[in-house]
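Data first, discussion second: the structure below is written as C-alpha cells.
One protein chain omitted, others in place.
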Amino acid sequence: MTAAGHRLEPTIFERSRPGRGGGRIPHPPREALARIPAAQLRTDGPHLPEISEPELTRHYINLSQLNYAVDTGFYPLGSCTMKWNPKVNEWAARLTGFAALHPFAPDELAQGTLQLLWELEQWLAEVGGMRAVTLQPAAGAQGELTGILMVRAYHRSRGDLDRTEVLVPDSAHGTNPATASMAGFKTVSIPSSPDGGVDLAAFRAALGPRTAAVMITNPSTLGLFESRIGGLLDAVHAAGALAYMDGANLNAIMGRFKPGEAGFDAMHFNVHKTFATPHGGGGPGAGPVGVGEKLLPFLPTPRVLREPDGLFRLERAGERPASIGRVRSFAGNTGVLVRAYAYMRANGAAGLREVSDDAVLAANYVKAGVARVLDVPFSRHCMHEFVASSATLKAETGIRTLDIAKRLIDYGFHPPTIYFPLTVEEALLVEPTETEALETLDAFVGALRAIVEEAHADPEALHSAPHSSPVRRLDEATAARQPNLRWRGMTGEQTPCPD
Amino acid sequence: MAQDLRYTKEHEWVRVEGDLAIVGVTDYAARQLGDIVFVELPEVGRKLSQFGAVGVIESVKAVSDLFAPVSGDVVEANGELASSPELVNADPFGKGWMLRIRMADPGQLNNLLERAAYEELTREG
Partner (left out) sequence: MPYGPHTPEDRAAMLEAIGVASVDELFSDIPAALWASELKLPPPESEVELTRRLRDLAGRNRVDLVSFLGAGAYRHFVPAVVDQLLLRGEFYTAYTPYQPEISQGTLQTIYEYQSMMGELTGMDVISASHYDGASATAEGALMTCRATHRERVLISHAVHPHYRQTLCTYFAGADLVADEIPLVAEGPAAGTTDLAALERMLADPDRPVGGVVVANPSFVGLLEPMAEAARLAHAAGALFAAVVEPVSLAVLASPASYGADVACGEGQPLGIPLAYGGPYLGILGCREPLVRQIPGRLVGLTTDIDGKRAFVMTLRAREQDIRRERASSNICTNQALCALAASMYLASIGPHGLRDVAALGAARAAELERALAGAGAARLHPGPYLNEFAVRVLNAAAVHRRLLARGVLGGLVLAEAMPDDPSLADALLVCATEVTTADEIEVFAAALGEELAEEAR
C-alpha cells in the first residue's frame, strides 16, 4: 500500500473515445423500436463511455491498486469486524445453481436455495438463542428497522398506543436512533456510567409506560460486556417494553452468550461482520433479524417454511396476516447469505466458539500493548474490541486521534475507528478480529508506539500525514460546499448509433 | 468579542439595533463545528420562539441546530451564506451573521448571558 509512484487514473469518461468498444451484442433488426410511440423514446444519448476491453480492464485494475483492502492488510476497525473473507465463499455464491435462480422461480425449482436459507435461519437462531429468524433485511440498519417496526406492531396489536419512546445508550451506533425515528419513535438517550456500562439510574428513570423498546449493543461499543444485562432486561420487561439487541458485536460472544436466552426479544446479525461476508467497498451485506415468541407473528413475509414431506416453500400472501409486510423485494440478499452459510458450515459449533475466543484473546493482547503508549480508559478485560484515547497525548503535544490515524497509513495500516463512540474523548476503537497473525498484531502496536514517539519529537510529520498514500489529506470543505457529484463532459463526440 | 453582545448557552450571539436583534453563532461554535459547509435559515416572516430550534448549521463532520435567542419575526436572513458558508468561520460576528429578527419582547434579552458569563461557559478545560 505504501509503494511509491502511485499513478492516479483518469475517469472512465476521459478514457472514452468515439467508436471504441462495443461489438458484444448482436445488432437488433432495424424496426425493433418502430412500434414504440415517438414521445416515449429517448431523443439523445445516453452519453456513456465508449471504451475497449484493454482500456477498461486497465482502468479498473489501476483503480483497484489505489485501494486498501482486507486482502492487502490489517483493518483494526472497531465495530466493523474486518475478519478474513474466505475465498471458497466467492466460489459458492457463483455456482450457477445459486446465481442463475430467478427470485420468482416456483418453489419446486428453488429447493436448494430454500433449504440453504431455511438452514441458515436455524443456525442463526441457535447462535442468537432466538425462536426464529428473517433473512430479508439487506443490511444491519434495515434489520434494526425491521425489528423496531415489529415492536411497533406488537404494541399496537395489544392496543398499547402510547408507547412512543425508544431508549438508546449515548454510546450507540448512529443507526440506532435513526432507526427509531424512521419507525416513528422518539429517541431517549441514556448516558453511560463511568465504568462504561449503561447508567442504571438514568435507565430506570427513563423506563416507563411510554417506552416501546430499548436498543442495546452488547458487548457495548466500548467493547465491554454489560454484566448488569440481566437486571436491565428484567426492568425493561417489567415496564412492558421490549428489548432489542444490536448484534454488531456478536463476534465477541458466540457460544458464550445467547441474547435470546438472556431475555432479548429481538436482535439483528451483521453477516458482513460476524459471518465474514466481504464489505465490497461499502456493501452489500445483510442484516437478518432473530425474534423470540412475542415478535414471532410479526416477522416480515414471506418466511421460508419446511413442509412435513421435507420440501421447502415460501409463505403465501395472506398466510400470516400479523406480519409487518415486506421490507424489500424478493427474499433477501441471497448471494450474500450463501457466503454466510458457507462460513457457518465451515466453522460448525466448535469453530464459531473458537472464533469468539480468539477475537477476545487478540483484542486483550493488543490492548495490553496499546495501554503502554496511549490512554486506555477502561482497564478491565475487554471483549473483541477496546477503546483507547489520545487525550493525554493531545494535551502534551497537540497531536489528536485524527493525526495518529493518518500517520498509521504511512506505517501500512488502515486506521482504527476514530471519534466513536462519542462518549470517549479522542477515541480510537480497535478490533483486531481473530484472523490476524501475531506478527501483524505486534507490528500494529509497534507502529502506534513509534507514532506516539513522533508526536513528541516531530509533531508536524503527523499533522501532515499521510505522506505515502496515493492522495493526501483532502479538501472536504470544498467538496461539501460546492458538491461535484457527477462527471459532466464526455470527451469528443459519440458515434451515431448504427440503424 | 464585542462588549455589547449577549450570548446563549448554545453559542448564539445577539446584537441589538433598535427593535431588531442581529443573530449569529460565536467563534467558539464555529471552531467546534469545523469548516462550515451549509447553513439552513428560516424564511423571512417566520415567527420564532425564544430558544426554539429554527435552523441548521452543517460542517463537514457535524451538524448543529441554530436556536433563536429571542422571540420575534424574521426580517432578513443572510443570503450570502448560501454561496459562502465559510463566512461563518472567517467572520462569525460580522459577515457571518445569520438573522435579523424584529423582537417581540426585548425583555427576553435578560434571559441571555453577558460576555463574562459566556466566556466562563466556554473556558477550555
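For reference, chains read A and B in written order, and residue numbers begin at 1 within each chain.
To be clear about the criterion, a contact is a pair of C-beta atoms (placed from the backbone, for glycine too) under 8 Å apart; a residue touches a chain by one contact, two chains touch by 3 or more.
A quick note: this is a predicted structure, and the numbers were derived from the prediction, not measured.
Within the complete assembly, residues 37-38, 58-63 of subunit B touch the chain that is not shown.
One rule holds for everything that comes next: only the chains that are shown with their structure count from here on.
Measuring from the averaged C-alpha position of subunit A to that of subunit B gives a distance of 38 Å. Against subunit B, the residues of subunit A that register as touching in their complex are 476-477, 480-481.
Against subunit A, the residues of subunit B that register as touching in their complex are 35, 37-38, 58, 60, 85-86.
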